[in-house]
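Just one protein chain is left out here, and the rest sit where they should.
Presenting chain A:
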Amino acid sequence: MLRSLPVLRQIAQRTISTASRRHFENKVPEKQKLFQEDNGIPVHLKGGVGDALLYRATMILTVGGTAYAIYQLAMASFPKKQA
């Protein structure tokens, strides 16, 4: 029987002691639950709607920028003759 390896568990559960008296609470367990949910969503989109928006923005800028770069290359390759 194949033993399931500790893929989904942290190696050492010992988090640093005592929460700070300021506003920081340990939200890691919540995050662990969110990102370990078995919903087939890849990690770069698994955080929620914000992920998808940021992904789309990045893609539009990179692909759009690439098209623009190729356009500029084409323009630079065929200099306009001076009248």
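In this text, a contact is a pair of C-beta atoms (placed from the backbone, for glycine too) under 8 Å apart; a residue touches a chain by one contact, two chains touch by 3 or more; residues count from 1.
Quick note on the criterion: contacts and distances are computed from a predicted model.
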Among "serine C-palmitoyltransferase", "Cytochrome c oxidase subunit 3", "Vacuolar protein sorting-associated protein 35" or "aldehyde dehydrogenase (NAD(+))", UniProt-listed name of the chain not shown: "Cytochrome c oxidase subunit 3"
Chain A, residues in touch with the chain not shown (by the definition above): 2, 4-18, 20, 24, 26-28, 31-32, 34-36, 38, 42-44, 46-47, 54-55, 57-59, 61-63, 65-66, 68-69, 72-73, 76
